[in-house]
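Okay, here's the structure, questions in a sec.
A single protein chain has been removed from this complex, and every other one stays in its place.
== chain A ==
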């Protein structure tokens, strides 16, 4: 009896060298041989994975963000809305610090920030919430054809509720025509929703000018800034933005968290989508996930601190990629305005090459032909069709996403591989042969089947 108890206790007391944990101090206890084996395995896994060039779809989490989040995943687990004990207070104060970090990034007051589950929820809340609150007097909403699916779909829902929606076309360069916007605003318009940076072609809309127009006409302006916040300087006061959507996982933060900025002065009122305990000023009931909110806050504060450094580097890498490809391959066009854009999103059309086959040929690089939400279908992107790209050109475009963790080697590899595969695919293409012989493809009458 006694001896068996001793065996049990001695086993428990043995140092945990056999346990292959790599996190924190336990990792340091693992033997060096074991550590090397783990490292080797990880490197091998890394080598087998394609290199990542799709930073518009999502971004890896910054280690600094994870470092800020970890304590709230384990030790500080209190409900931030608990007012009766210390567990609640410490979570609440962490949440309020995060709220201030988010607010500081966009020049807002912390009380104007509402935590949500992501930019899709923020967009839904803003569009449906504002339109429904003012529906007695105002029943018109303006948006553009190049918006993200969640904005367009929210507008469709409003349409079925009897609102009238104007889906404005954009110009050839992807930008919104301000005169057209001004002409479309009616006395019963309650909301204009225009995204800051487009997720597929990277063009940056003139939000400051749009804000000026909206404010002077007494219309609220909502902007989906998921791709813009933390990458370009934004200021809600200066730009006269009334509602702004933020996503955590686009700025090296955790997935499953976002925020909505709602202006207090002049006050924007809205109907909540989610009812319940009255958290977040009653606009978004439900317990705020403290670790995720802390992660979003950390990501925002890092983004603010690193904005200049990152922007400089991303521009350099994007130029390097475009110049390399365009120098070696003819008939490559860049979609979207060349000046008013975020440089990290490069959308190129390779004429006479099918985009999907190029993606297949570049299978060791993680790329996309457009938004991740619609990447399952072979339909050409609606954004490219909206900017008036030919059907063929829309089919042959690929989006390159460059971010904080992209290296020069990755860009060079991508460019080389692209050049090589495009010329290989063109060699096989009868269209390319005809173009080389000087036949205008537009003049050909294809036989009907």
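Odds and ends about this structure:
Methods note: a residue touches a chain if its C-beta (ideal position, glycine included) is under 8 Å from a C-beta of that chain, and two chains touch if they have at least 3 such contacts; residues count from 1.
The criterion applied here is as follows: contacts and distances are computed from a predicted model.
Taking the options "Mitotic-spindle organizing protein 1", "BING4 C-terminal domain-containing protein", "Complex 1 LYR protein domain-containing protein" or "Rabphilin 3A" in turn, only "Complex 1 LYR protein domain-containing protein" matches the UniProt protein name of the chain that is not displayed. Counting the whole complex, the residues of chain A in touch with the unshown chain are 24, 39, 42-43, 46, 52, 60, 63-64, 66-67, 309, 404-407.
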